[in-house]
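Only one structure is covered here, and it is reproduced in the block below.
Missing here is one protein chain; the remaining ones are kept as they sit in the complex.
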Amino acid sequence: MDISSLKAWEMREKLLKKEISAVEILESHLNRIDSVEKDINAFITIDRDNALKASKGVDEKLARGESLGVLAGLPIGLKDNIMTKDLRTTCASKMLENFIPPFDATVVRNIRREDGIILGKTNLDEFAMGGSTETSYFGNTRNPRNLDVVPGGSSGGSAAGVAANELAISLGSDTGGSVRQPASYCGIVGIKPTYGMVSRYGVMPMSNSLDQVGQFGRDVKDAFLMLKGVSGFDPLDGTSSKKSGINFDLEGGSLKGLRIALPVEYRDLKVTGDEKIREMFDNTLKVFEREGAIIDYVSLPHLKYALETYYIISTAEVSTNLSRLDGIRYGYRTENYETLDDLYTMSRTEAFGEEAKRRIMMGTYALSAGYQDEHYKKALKVRTLIKNDYDKTFKDYDVILSLTSPILPFPFDSIINSPVDMYKADLYTVPVNLAGLCAMSMPMGEIDGLPVGMQLTGNRFQESKIIRAGYAFEKVVK
Amino acid sequence: MGYKTLVGLEIHVELMTKNKIFCNCKNEFGGEVNTHVCPVCLGLPGALPVMDKEALEFGIRAGLAFNSEIEKEVRTDRKNYFYPDLTKGYQISQADLPLCKGGHLDIELEDGVKRINLERIHIEEDTGKQLHTEDGTSLLDFNRCGVPLIEIVTKPDINSAEEARLFLEKLRSTLKYIGISDVRMEEGSLRCDVNINVVDDEKKIKSKITEVKNLNSFRSAVKAIETEEKRHMELLDKGENTDNETRRWDENLNETVIMRRKFGASDYRFANEGDLPSIKIEDSWLEEIRNNLPELPHEKKVRFISEYSLGQYEAEVLTGSKELAAFFEETYKYVNDSKLLSNWIMGDVLRRLKEEDMEIEALHIQPKDLADLILLVKDGKINNNTGKKVLKDMFDSGDSPEKIVKEQGLIQISDEGALEEIVEKILDANPQSIEDFKNGKDRAIGFLMGQIMKETKGKANPQMVNKMLLAKINLR
Partner (left out) sequence: MITKDEVNHIASIAKLKIKEDEILLFTEKFDQVMSFVQKIKEVDTDNVEPTYKINDEDGFLKENGESQTLTREEVLRNTVDTQYGYFKILKVVE
């Protein structure tokens, strides 16, 4: 039996039944890595020794009859912007190429507490800035479903690792779609939890009012397992919610009577070449209807300002979040400096990639004197209006259904899709972060051998609704 | 008419909380370099701030003590700039919505009370420390990074160096009173910057505001204001003007020296601190803090004046610190003579404390012991001079006055018979003095008194001796 091709929840069940050992689970994944990683490049760092030690530890615990955690024995990958104690964490940047954090992110502590096995740190767009994992200092990650196309981004490594069976489950981060879009492109499930549901302590921020740590799994149950293992209130994170926590199970959700809203603004949004995807989505809607769901079109009028609002807010926040990277206390320090200004400027210029520099410049501009008041605060007000649109919709509906991305995973160095289309594509995922909602992308089908995902969006702290609906849908189409 | 000086002060006060403001590293002065540092205050990737309850409470106490309006929804902002002692590339501070708005502090001038209004008080974090070595490198220690600060900004209501000094003294004592800081300028827990310019309303000219930093003591703040206002006036007199610049006080040169031009041009790109959602201050908590505020210096002074029938000046001195006032009141329980007590405390006790550069808290004389000493003198058991000597011994040994008096046999000689004998003896030995006194030289009494004191080793009751001398001389 090839353990690494099982679902994570199946591996855990077999482990608890003592049919397989944690070490065997790990070795199966290591073998998989040995055979495909050179083609995929999902990892920046693989920590074989400590993973083996941890797996042995789980086996010993089991032998002693101790109870095991929710993530017992599962080889887990962490996007390399999540701090792991004594294990190199680079954010895919030259700036942190040799950075060894002296502390664990809270989600990492939670994984260890739940007996999860940290197998390695996965590839991403540098500092999570990108949608294709093409800006990493450590090379591109390839889509396991088709090596010529991107896995999506910025959490490309975590998605590819799970899709390629190199990892059982993994964590990414999502600011405007960076978990959902790669999940869609790699044909797996990706969850972006409600803002405040999962701790951000120890996760290098991109845009702190938009970021959440997201979960990848081969199916809904796997992604749900990952979420259960890491969610919860964290006193070290001021934005962590007291309402955080998973207190529902997957069973008991039904598509019958499920009230689904479809934003009119998405129906009317056209992106070049998206006809086949739209057709697939319409067929998927028919499945829901057949199962008894009630589907209506609703308008979220302020959605049309979501992209501009998102860019103003995220670039402004990103620029200050990267200010601490200056080569003084850690990270890359230039050798050519004579003045203090040189020390800062040369270190940052030499170590940051082009996209990172670009976003810092834009953000600094967005916040500079004379402009800050005007447009940053204005964006925050429009954000409120977008949030209100969603609140209103969720009064009468359980979930919002949409595409995750209107474009298929594209080839590397792609100029096939125009910048305008790439930009429009974000409109499906970005508003979710603006309103702090939860959303899950799950496979809907394939076009030309490439995966296509659909997105279920739920109101804040309504993970139960979207995950149960997704689980029910999965069962129906199986 | 002449020039009017306008001074505004910006005072940074380190709060003596147990922990730092955004993390739980210890807030402790003088620890081993870089040993009170964690991912949060070191600015490691992903580390996040959480507001400290005690720091917020201390800030609120300050606002209440200075009659400010307390903001019920506490928001913080990022002040963005790059400097080696700033670990995140931004300082978490408060921009347009400070914790406390307005407020005031009254100072006592010769011609009455003057109100110095405050612009605002806000809460923020301190930075690390930099040391410059001789070989051209800078060394950085982040123990202080993240210590909570409040920044108190006054309106330009201060019009002289002396007023500034009075204000700073009052500010300092109030802050100590409410127990939020040990306000030691030498240790850096109180830092003061001065903003100053001069105006001539008649001639309608005014100088450009300059900022003076690097003031290590109240004395240097006073001197800086004096020299700076003079510099402004001299320039205006010449038809020139000052520049909006930041200057540094140089203790050695005894003048302000330019540090950098064009202050205020920095673009701090203030932005809401997204990692700290705003905190609501419940009315109930605010009331609790208000009720737990100790009696403030001014209130105490007013009470001392009425309750103990003290004069303005005495009340001012005795309520100068919470501990001194408490010492007075505790001692008063045993002595019940406020005039006498205030003389003793303001005289010998405070003088000795000043000599030793000690605060009243360090005094190891118990209130009861001081009271006993005062009563010994009041009841005539020892004379005043002896009393002062005993006090000195009490300071040094910590023994009770009874013990000291007993051991050294200092009880005043008030026995008439014994005194008479001695007085007669001295008069017999000094006929010239008697003659001098009778011829109008009053000083002769003093000389005779001195001889008697010498004879009795200072233990003679001076009042009785004086009476006796006068009586007996007249008989001779």
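All chains are identified by letter, namely A and B, in their written order; residue positions are counted from 1 within each chain.
In this text, contacts are C-beta pairs under 8 Å (C-beta built on N, C-alpha and C of every residue); 3 or more make two chains touch, one makes a residue touch a chain.
Computed from a predicted structure; not experimentally measured.
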Which of B:E71, B:D141 or B:E229 touches the chain that is not shown?
B:D141
In the whole complex, not just what's shown, which of B:V37, B:C100, B:A161 or B:L236 touches the removed chain?
B:V37
Would you indicate which residue among B:R115, B:H132 or B:K204 is in contact with the undisplayed chain?
B:H132
Contacting the left-out chain in the complete assembly, out of A:S241, A:N321, A:S441 or A:S464:
A:S241
In the full complex, chain B touches the hidden chain through residues 18-19, 23-26, 32-40, 42, 50-54, 56, 74-75, 82, 84, 130-133, 136-142, 259-260, 267, 269, 272, 276-280
Provide the residue numbers of chain A that touch the chain removed from this figure.
98-100, 102-103, 194-196, 209, 235-236, 238-239, 241-243, 302, 305, 307-309, 311-312, 315, 319, 326-331, 333, 337-341, 343-346, 348-349, 352, 357-358, 360-362, 364-366, 368, 371, 374-375, 377-385, 387, 436, 460-461
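What we mean here is this: only the chains that are shown with their structure count from here on.
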Which residues of chain B touch chain A once you look at their complex with the stated criterion?
39, 42-51, 78, 80, 82, 84, 87-90, 140, 142, 267, 269-272, 274-277
Residue ranges of chain A in contact with chain B within the complex:
81-83, 89, 91, 96, 99, 101-103, 105, 200-205, 208-209, 235-239, 316-317, 320, 322-326, 328-330, 340, 344, 364, 367-369, 372, 376, 380
